[in-house]
Structures are given as C-alpha cells and as structure tokens.
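Shown below is the structure under consideration.
Missing here: one protein chain of the complex. Every other protein chain is in place.
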Amino acid sequence: MTRPAVYVYTKGGKWMRRTLRIGLALLLFLTPAALAQTLRIGAAAAATGAASAFGEPEANTFRMLQDQINAAGGINGIPVEIIFLDTASDTGQAVTNVNRLIQEEDVHVVICCTISANSLAIIDTVQEAGVPNISLAAAANIIEPVSERQWVFKTPQTDRLMITGIVEDMVAGGMQTLAYLAIDDAYGEGGLNELNTAIQGTDIEVVTIERYGRSDTNVTAQVLSAVTGQPDAVLIWGVVRDTALVVEELANRGYEGQVYVSHGVGNPSFLELAGEASNGVRLPIGPMIVVDELSADSEIAPVAQAYVDEYEAIYGEGTASTFGGHAWDAVKSIELAVTHAMEQGEIDWNDTEAVRTAIRDSLEAMPAFTGVGGVFDFTAEDHLGLDTRALVIVEIVDGDWTLAR
Amino acid sequence: MTRQVPPSSSPTVVTSGGSRVGLWIRRVLLIALLAGLVALPFVADAFTLRLANVIGMNALVVLGLVLLAGYAGLASLGQAAFVGTGAYVAAILASTYGMNPWLSVVAGILASIVIAWLIGLITLRLKGHFLALATLAWGLVITGILRNWMDVTGGNTGFGSATGNRIPPLSFFGDAIRGDREYFVLVWGALLLAVWLVLNLMRSRVGRAIKSLRGGAIAAASFGVDVQRIKMITFLIAAALAALAGGLHTYRELFIVPNLAALGASIDYMIMTVVGGLASIWGALAGSAVFVLLKEQLQQVLPGLIGRTGNYEIIAFGLILVLVLQYARRGLVPMIDGLLPRRPARPVNAGAAPLPARPAVNVTGPLLVLEEVTRSFGGLTAVNRLSFEVELGEVVGLIGPNGAGKTTAFNLITGVLSVNGGRISFAGTDITRKQPHEVARLGLARTFQHLNVSPSMSLIENVSLGAYSRTRSGLWSGLIGLGGAEEERVRAEAYRQLQRVGLADDPFARADSLPLGKLRLLEVARALMADPTLLLLDEPAAGLRVHEKEDLKALVRRLQAEGVTVLLVEHDMDVVMDLADRIVVMNHGERLARGTPAEVRSDPAVVEAYLGKEEA
Partner (left out) sequence: MLDIPLILFFEGLTNGAIYALMALGLVVLYSVTGVINVAIGEFVMISALTVASLRDGSVPGTIYLLIAGLVLWAVYGAIADLRARRAAKALWSLAWPLLAGAVAYLLVLAISRTAMPYLAHIAVAILLTTALGPVAHRVIVQPLPRASALVYLILTIGLHLALTGLGLAFWGPQPYTLPPFSQGRLRLGPVLMDHQDIWLLAVSLLLLVLLWWFFSRTLHGKALRAAAVNKLGARLSGISVVRAGRTAFTLQVFLASVAGVLITPITKMAYDFGFLIGLKGFVGAIIGGLSNPLVAVIGAVFVGLAEQFSAFYISSAYKDVLVFLLIIPVLLVRSLQHVDFEEHVE
C-alpha cells in the first residue's frame, strides 16, 4: 500500500492518536505495516532560532526536493516522504525530534541537524537506534572517530577545512597576527578549537580572543579590544546579523587590516545588512556561492548552477545559499544510496531496520558523486569524503561575492 | 449536614456530610492513574515512554513550583537554573571526578539547596515579586556561566560523551539503567514518592504554616509562624525537587546543554504550574502532561496553519497563560475537582486528647505595658509617647477618632511595625524589638480589622491554622506522614474552639458561606487556638448588625470570665462602653485620657475631641 507523499507542513491531526496512546495505552495497538513502500526521510533542522539563517534554506530545499523526486516518479518508483521538524536551534528539541522521527515516524534515515551542538547531542540516539544520520553541521567531531560514529555522516565542509583555508590565505598574504571575535555559542567555540589546531606549525599568532552575544546591541568593546592589538587580520566567527554588526564596527573604528568572516554569513542578507562595510571582507565557503565564476572544467559548477536555478525559481532571485546546498547534498546522497542498494538486491520495505542498514552500507559503498558543495566520496574511514575542491576563498567586492582564491 | 455519633459510643466522632460517591470517584481515578502508570512500560512504544519521562521530570519541577507559588505565594522565574545546577553538578562530578552517579545526583541537589538558601537570604525579606526577579536574573547568570566556563561545563556545545566527557549511566546492582522503559520506573517512582511526601507535608503542621502564608505574612505570623523560615523551607524544597529532575535528566540523556537552565525553560515550568493548577499537587502532573502533549501537537499543526516552519507554539502557550489566568485562575485539576461531587471531609475525633495548655502567666504588675512608645512615618508622627498598661484578666478598650493612631499602636504591639522609641513589654518580657511570630508565641493572639480568613477552606481548617504555636511536629516528621496523632488533636481542639464561639453547627462548611458577623467569630476562634494570655481584637464590631454585636459582646464577656485578657481596639462606642473595664483614648497619636467608661465619658477633652465630633 502506497501512502501519498505528503509533506509534513500540511499534515496534522495526530493528536487523537497521541492522546489515545497515552491515556488508554492498554487499548491501543500499532499498525506500522501501513507505512510500507515509501522512503521516509526524517529531517530536523533549525528553521527558527539562533541558526535560522542556515536552517530556513535547508527546510526550503527539503520541500523542493521532495516535490521534484516524486514528480519524477520517485527513486526507482519508490515515493519519498520528507518529514520535517523544526529544532528551533535547541538541543533538547533536536533530541526529542530525532527520537520522534525514529520511533514514531519510523523513518529510514535522518537528516539532522543544522548546528554542531545539536548534531553532537543526537549521536547517541542514532547510534543506539541504528539509523543513518546525515548532519548538516560543520564540526569535525560529529563524524570522528568513525569507529564510534558508524551511523553518522555529514555533507558540509568541516570548520577545520574552512579555518585551514583562512590560515593558508593569511600565510599567502604574509599576515602573522590575528584577532578572533566569536559569537558566544557552540559555533564560536568550535571555530576557536579548530583555529588553535590550524595555526600550529605556522607563524600566525592569535593576539586577542573576544566573545559577543547573538542579540547584543553593541560590540564596540570587543572591537576596540581587537583593534587595540593592531593585528594583521581579524577573524569573525559568527552568523549573519552579529557578523554584520562587527564588520560595521570595525569599519567605524578605522580598522585597515584584512577582515575574515566565517562561512556562516554565506547568505545574501549579509551583503544587505553589512552594506558598504563588507567591502574587502574574505570568507572560506563552498564553491556554489560563486558558481558563475568557476572555471569551465569544474565538475561542481553545473550541479551547483542547476541547484541555484531550481531554488531561485521557487523562492526568488538571489535567495540560494550554500546551506540549502548541504541539504541538497544530503538528500541526493540518500537517493543515490537507495538506488545503489536496490541495484545490489531486493529491498524489503516492510523491514525498516533492514532498509536503515542497507542505506548506511550503501552510503559507504557507493561510488563518489558530485554535489553542490563538492565531490563526495563516503568511505568506511571517511564519513564526509570532501577534498579541497569543496572550498574557495571569496572576497566581497561592491556588495557581491567574488572568487579570490 | 453534620451528625454527631451518639455519646454512648465514645470517643465522639464528628463527620461531615459530603458524598461517599465523591470519595469513590476520586479513589477510582487515583487507582486508574496508578494502574495506567504500571501498565504503560509494558504496552507503550519507546517514544510514548520518552514523552512520559519528560512529563514526569517536568512534573517534579512543577511540584516544587506549586508549593512555592500556589501555597506560599512566591514565584520563581529561575526554576530551570536549579534544574541546570542539579544536572551539571551531577554530570561533572560523575564524569570528571568519578563520583558514584547516585551520589552525584544527591550532590547536585545539595548544591541547589545551598544556592537557593543564599538567594532566599537576600530576597525573602522583600516583597514576593523580588524573588521572581532575583531568580530570573540568577537563571540568566547560571546560563551564562554554563555557556562560557568551557573547561568545566563544555560550553554551549554541551557536556557528554560527544564532547569527550563520558558520563557513566546510573546502575542498579551492576545493571545500567538505560532506555526509556527502564528509566520510566525511576522517573515516575521518584515523582510518586515526591507527591506522597508533599501530600504528607501539606497535611502536617509545617504544611498548615505554608498554607497560612496565602492569607498574607502578617496573618501567618500572628499564628506564631516564622514566615521567613517557612518561606525558606518552601523555596529550598522547590529547589531540591528541581535539582532532582536535573540529575535524572543528566542520566537519561547522558548529554546536557546550558539551555536546560535557560529562562525559556523556567517560563515553561511556570506555564505548566498555572495550567495544572497553581495550588494543586496533582495539578503538577496534569499541567506537565498537558504542556508536553500539547506542545508536541502544536509543533506539527501550527506550521501548517501559518504556512511556514517555526516555533509558533509559543503564541498558543502565551495566550493559554493569559486566558487561564483571566478565566480559570485555579487551573485544570481544581476545576475538574470542583465538578465532581464533594468528598466528605476528614472526620473530627472530638474525644482526642487536648493540646497542651499554655502555662499560666506569672507576672507581678500589669500584663502588657507600653512606655512612651513612638512611631513616625516620614515626617508624620503616628504614635507619640503613648503609655498605658493592661492588667491580667481585664478588658481594656483602645478608642479614638479616625487617624488617631489606634491601628499603628496595634501594629507596634504585635511587632508588625517597628518602634522608633519607647518600650513595650508583655508578661514581663521586653517585646519592643521582637518579630510578630515571636510576640505571638508568647501568648498574644489577634484578630483582623480587614477579615483574614481563607474563603475556600472549611471552618475547621481555618481555625486549625491558629494552632501553630501550640504544636511541635517538624518538617521531617511531616514529610513522612508522622504527627498524625497531633493533627487529630489539633482538629479536636479546633472543633472545641468553634463550639466555644458558637460556630460548631457545621464545622466543615466553607468559610465563604458565613456572613460577616460569624466570620469575625471565626477569627476569634482561630485566635483562641493559641490559648492566648492576651487577645487583641482589631475593630471586631466593624460592619456588624445589631444582633451580631450582641453575640460578640456575649462572647467577650464569656472569655473574660474564662480568664482571657482582652485588648479591644474599637470604633463602636456602644461595644466599648459595654465591655471595657478601662478605656484608653487616643487622639493625634497621643493618649488623651484613660479611666473607667464612666470617667472617660465625662472627660471634657474626650467629649470635645471624639464624642463631640461623633455626635455632631
């Protein structure tokens, strides 16, 4: 029996079931068999809250892909249902949602979460349940060590890769001192950890470390503190609004060194919010953002261009971002893994656990593929599988992203 | 309504009407709840059990808030801070310092209690909402520390094996307690135990003291309750329950984040408390269940309605909070309880041994002495060098025109206001600087000009509140349900005092069913519970009808005959002239005259200042 692919936004009314289950648990019996013959992907991302700038394009991409895949007849005839739940960037909510997706919705694979703290928190849950999870967050320790994270994959470049890119750019520019300004959440913490690792063996020295709050109205003190040391470069590790605020303040204080920001601002709204102050700012990011400047032999260019076109056709000109791209890569890798598994042999769609295992195994076994964010080659040793092709250094020139390196 | 078992069957037991049906419905509901809980781990799926565990842990926190906000009238907007403290202390001790997990939970509770004690020291002397604001600020502070003290707490990323701090699971004789099915037993076991303890507590002497706070601190102190201490005890219990929930959370998730302590979580607990019923112990369970299940549903339904993802359930919860407060203040469980037939009240065993009597006062000279007592507010001197005394066994009237300073004098004697100068002594003890509850414990009981009875409580419960200073049971015996014998004696004594003032017809009626005149008598009965040496009556005749005044006068005469000394602050001249042996007249904060009613009546100064005006 095939259930029509209905996106969760339009479904509700499960409260009767839940109420009955809690109140009259004795009377209830479950009928999971009715859910057969559909690939159920459970997606939990931060559509709201601190990380909404990342999570919203992810949610949009899920919606778009579900419609696309099903319009094309599903994956080898198997319809796809993406059950989306908002984590509100909150760890407790993320854990609850993933549990619900696994236990209630009986999903075959999970895509969670937008941010590293949430992704780390759900590792135990997916490992214990034996459900493959594809994280959309940066931190490398989400998938490492692989021996303890067999069920966890991820598609975004690690923050280690990003920061290494910055450090290399600094070395190439002959810069030696760096001030680090970070948002006071897990994202900022992760950046600092990776920075300390990345500068080992180089001449670069971190001279100032300052933190600021996500909704702080004022960052003058932090910026003054950073500028006082007259560093060659300033690295701002935050998301859109706060980074824009710091960039503006740096300009106000007449800072003339190189400003680096994180890939967390890789969203058109940053250009608008930061305005002129963003001129000359550099950031490491996936190549998609400068897709029209990529060289002709880049295998990523056509995939990324297609994604940008499709996304912007639905959600408007200039709205596509690399974060949606991570979601695209996650769904695509699942699609390819399912296809690969079906090629290997018959899949019993009534046996959820078997499907989960098949997808996990296929993710590792299937051949490399080109996604929006780079060329992915998942293996038993590497659950990210990206190489340096997944990273470019972009400079903001006159309110637009331009390829710098 | 009431029937007395014939005297042949001794001891006499007074039972109330009410219906047996009401009792049985409640018993059946309780048994159904317990049966459902026993069955749940066997029949429910893992996610349902997970929700049940979340409900149980929330309910622990809410239980504390019910005590605090519902009974003691103190709100905490930082309850999550105690959850966070309990969770992090347990996790860090077990992970970093290798402490036994069970002990670490206890350590977390102790840490929370210490912090709560410090906050209480600072804020419990101030108005109630300062506690709310202080706990709110403290919640923000704790969250800030948890987020930023990375070396110890793991920072925003969280604390647990995913960030390299392996927390060992709780284990039971070597078996790790993992998975929501096993954890369910632990969480709900702890919750039901806590509910049992709190139910016991609220039926005990300390519980009565907590309930008496609802009538205001002055009333509670007038029964001899050390308001400060009782508020502190309630706050500490609430903090301990929250920390227990935190410890349980740590070992269920084995990964914790600072948001556990954040303001949003504190607000959620407050919503659960209000929805379930501010002053309802079972409401803690209901509020938590409704909140968790509703949130689950809203998160699925609302984005569809609004057409975009987002945590829109906060709109619904905000509106629910407002609407419940506006239209259903009592909350869910008390509302349902009100729909069911009333259950019979606990019977009174009138034959129970009386409470120990207060030792007879042995003073040479007057019982109460005021010497040159002065009090001013800003520039205004309300009481100026007032001196008078009350002899043992007398009825003394304190009269004066409006604004003469009578009420201020009353408040100075009872310790509600502090004295600027002069000296007050009672039964040979200097009480000038004593707190109201200390004064009350010396045998000085009072009634209130503006009635101070709990309308929803029965007569016998209202009167029982007055027994505090004559009883002894402590917190711990109250928690485990000892002290039942003493409670039986309290109720018997309350029944006797109701008989004494002539209200024993229906001791189980709600106080708000009585007319004003009888409520005044009720307050007298409550004051008599303390077996007072001196009874202070604050304008007892105000608003009474003629025949009610006659009842009151008769009662005071009877009490005097029984050896009670009475100080009567009164506006009504008839009442004072009829009752008082001696009268003290005040005007403009000073003593204008004193003497027998006849002397005062003929004093020209009094006639001019007071009686003259009155007759004009």
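Read from first to last, the chains carry the letters A and B; within each, the first residue is number 1.
Going forward, contacts are C-beta pairs under 8 Å (C-beta built on N, C-alpha and C of every residue); 3 or more make two chains touch, one makes a residue touch a chain.
In this text, all values refer to a predicted model and were calculated from it rather than measured experimentally.
Although one chain is not drawn, the whole complex shows that of B:L60, B:V105 or B:A132 it is B:A132 that touches it.
Of the listed positions B:L103, B:I122 or B:A353, the one in contact with the omitted chain in the full complex is B:I122.
Summary of contacts with the chain left out: across B:V416, B:L442, B:L555 or B:V600, the touching residue is B:V416.
Residue B:I218 is the one among B:I218, B:L294, B:V363 or B:M577 that touches the chain missing from this view.
Here one chain is not drawn; of B:V13, B:A46, B:L110 or B:I145, the residue touching it is B:I145.
If you put the hidden chain back, the residue from A:Q127, A:Q150, A:T197 or A:S225 that touches it is A:S225.
Annotation for chain A: contacts to the undisplayed chain at residues 47-49, 52-53, 56, 184, 210-213, 215-218, 220-222, 224-225, 228, 240-241, 244-245, 252, 269, 272-273. Seen across the whole complex, the unshown chain contacts chain B at 69, 73-75, 77, 121-123, 125-130, 132-134, 136-138, 140-141, 144-145, 148, 216-218, 221, 227, 267, 270, 274, 306, 308, 310-322, 325-326, 329, 411, 415-418, 435-436.
Definition applied: only the chains that are shown with their structure count from here on.
In this assembly, the C-alpha centroid of chain A lies 52 Å from the C-alpha centroid of chain B. Taken together, the chain B residues at the contact with chain A in this complex read 36, 39-40, 43-48, 50-52, 54, 147-148, 150, 155-158, 160-163, 253-255, 257, 259-260, 289, 293, 296-297, 299-301, 303-304, 307-311. For chain A in complex with chain B, the touching residues are 8-15, 18-19, 21-23, 25-26, 28, 30, 47-49, 56, 59, 84-86, 88, 90-92, 95-96, 99-100, 102-104, 116-117, 120-121, 123-124, 139, 141, 184-186, 188-190, 211.
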